[in-house]
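All protein chains but one are shown in place.
Which chain is which? They are A and B, in the order written, and residues in each are numbered from 1.
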Amino acid sequence: MERNIVEEIRGRFPKEVTATSNLRGDIWLVELRKEHLPAVIEYAHNTLGGNLLTMVATDRVDTEDDYLIDYVLGWYRQGQIIVFRTTARRGDESFTSVTPMVPCADWYERETKEQLGLMPVGHPNPRKLLMADDWPDDVFPMRKGFKLDTQIPTKERSSFPFEAPEDAPMFNVIPYGPYHFAIHEPIYFRFHADGERIRGVDLRAGFNYRGLEKIAETRLTYETIPFMAERVCGICGSAHAEAYSRALEGAASIEPPERAKWIRVAMLEMERIHSHLLWLGVASHMVGFDTGLMQFWRVRDKVMSLAELLTGNRKLYGMIVPGGVRRDIREDKRKVALKVVQEVQTEYEELLSAVLDLDTLKRRISGVGHLSNEEARRHSVTGPMARGSGVDMDVRRDFPYEAYGSLEFKTPVEPGGDVLARTLIRANDTLESIKIMRQVLEGIPGGSVHKPIDYIPPDVTSVGLVEGPRGTDAHYLITGRDNTVYRWRVRAPTYANLPAAKLMLEGETLADASIIIGSIDPCISCAERIVIVNMKSGVEKVVSGEDLGRRPI
Amino acid sequence: MSGIIKLLRLGIEKGRVTYRYPSERKPAPEGLRGRPEIGFDTCIGCGACVRVCPPNALTVEEQEESWKLRLFYGRCIMCGLCEEVCPVDAVHFSEEYELASTTKEALEVELQLRRVKCVSCGAYFTTERALNYTLSEYGELSYDLDKSLKETVSLCPECKKTRWGDASADAYRRIKDEQ
Partner (left out) sequence: MNILPLVVNLTLAILIAPLLDGLRRKITARLQNRVGPPVTQSWHDVLKLFSKEVILPEAGGILFVMVPVLTLVLSLAMFATMSTVTAQAPMVEGGIIFIELVVLSAFTFAIAGSASGNPYGVVGGSREVILATIVEPSMIASLVSFVMLRGSTTLDYSARGYVSLIPLLMSGLAYLLCLLAESGRTPFDLAEAESEITGGPLIEFSGPSLATLKLGQYLRNLALCSIPALYISVLILPGLEGVGYSVIVLIVYLVSLILCTLMLSLAESLNARFRLLEASRFYGFVLILSAFSLILAYLAPTLGL
């Protein structure tokens, strides 16, 4: 069913759309005035079924005297990406929020407000998202005028306005996080629990906000950003480096050599296998099945040793850079790699059949953490979360990149919508990845592995999509002039999946909270802040280090 | 029940897969990006590695005659860019991966080289080794009609600009006079 979405939108909104153009290949630009944003985005997302990939605002006050606001939506089945662009003039720093009609835009708009000071008018609760509780409300770090080394004084007392259900005083407040043994990274879910049943959930993120985008704009260059991108996440680093490289290569209109593309696929799939094995181990641990943890990680160690052999490091491979890859795969190493992949497959299949036959484990993960197909679409979730609820989306198949067009693989989809469905998807994904790796290692073409990029034109908008282990990784960038980016926005898949956690947790028991949150496969990162709530008075206080020893956490 | 039997069999059959560290150690594979080592005898002090290091683990301190390169392993991400850009292959990644230390000082490496003065204004501008490297690369070629290459190269960037400016003005005048 090939239809041009841009034409449909222009046909439906002839007056509102001021201009359309093709940025590159399958990426289109639709410009409109900011008053018409909600109507158009709502139509594109809810009626036409687009997936909200990312939303970015850029400060162009010095050059154009305005702020750019871009909503990027993607249609997987049609293989199209549309950037809906509008501007807000200096002096009128606001735009109409689309969150009331498109709930998944919630986090993006909140971030825009606190980072750039553009007020989303009509947003139901524009609270802070990523910045610290005591960050002043009128300092906007992503504006060009804000210097990276500005010192902001911290406050003794600050608080975060959590939402509570109507009958909150009846329930216990249970702080899940920011420090919890199950989640491995700080994220703060606040449960209002009635005994063991969870009645209300609220979420505070941003414990690991490191200001990478600002650093990239000011201190790094095109060459060094991929190393930073890789460290956005420890487990899916290559996917980020790949998305950035693709975005940059798209902006410069160059293609890496064939062999480089195949090596990139090998890196990405190796990372996917590693990530899913890690997740299976961690999920086992969350339901108390430590043997699963040990066994899955035993198999995963083989993959990490393979990575060490091919790339020089067990994780954070440092292989994918714009223009190609940094190391070639020597013939003898390729043969060893094929052998290892075969071993991994045998061990993994053996282990998987043992674990999936375990009744005590299956009982824990069936029927919990339900997310319906409707909810999955409405919240634009991505990756195994979406496919576990029957939404079929896969960047490798729908927007074929690198060598995926010439490889054979399936995309597992499950209709169940519970944790078991997501587990099966990740388990089958791993098998598919092993298949892909074998194809790559057997059929890789010859040639060079890197083509230097001579010239990158400035002021080009580009979007790079990659199917990471957790879902669609979307990097948006606008090229700059000083050998660095003008704006770089990383949208990790967990950013889209986390807000849906609230839907899955309500009504479940505390015992299942860990595995439900774990089934998102959250990939956040860390910082240290503890907030306590005085259960009697509802007053909150940030606790200092010395106090920590005396207070219940 | 079958899951339990299979798991039990896995537990018994696979044996022990972990190492009794530190008496048993896993050998590092070839090509592991372990600790980067800078060869003191080879380094020419060009500063390319400093320019390219993403986390600024490599820093340079210039004072009078001394040019000090400092590598702080605590910041190093072992990306390998320094090895790539070094013009004289002074940086090599060893396969050493056990870099834990109880003091910060143990993770710092310093390399000090001597700088030379500009023959015109007397300011220190580059290392002696970098200067000699340039000369050795280009032999007896010269681009200034009257001066030797060594003299031309031993000028700091400011004086080079002045000299270029004068030389260009002279050449221009000469050509104009000949017309």
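The rule is short, and it goes like this: a contact is a pair of C-beta atoms (placed from the backbone, for glycine too) under 8 Å apart; a residue touches a chain by one contact, two chains touch by 3 or more.
Worth saying up front: this structure is predicted, and the values here are computed from it rather than measured.
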{"item": "Residue of A:G25, A:G288, A:P415 or A:P458 in touch with the missing chain, whole complex considered", "value": "A:G288"}
{"item": "Selected residue (touches chain absent from view) among A:E35, A:D137, A:E196 or A:E374", "value": "A:E196"}
{"item": "Where the unshown chain meets chain B, residue by residue", "value": "4, 7-8, 10-12, 14-20"}
{"item": "Those residues of chain A which, in the complete complex, touch the missing chain", "value": "172-175, 180-182, 193, 195-196, 284-292, 294-295, 298, 358, 360-361, 363-364, 509-514, 549-553"}
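Keep this in mind: only the chains that are shown with their structure count from here on.
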{"item": "Inter-centroid spacing, chain B versus chain A (mean Cα positions, whole Å)", "value": "35"}
{"item": "Touching residues on chain B, where the partner in the complex is chain A", "value": "1-4, 6-7, 9-11, 14, 17, 28-33, 52, 54, 77-81, 84, 93"}
{"item": "For the chain A and chain B complex, residues of the former touching the latter", "value": "220, 223-224, 227-228, 231, 291, 295, 298, 301, 305, 308-309, 312-313, 316, 318, 326-327, 350-351, 353-359, 361"}
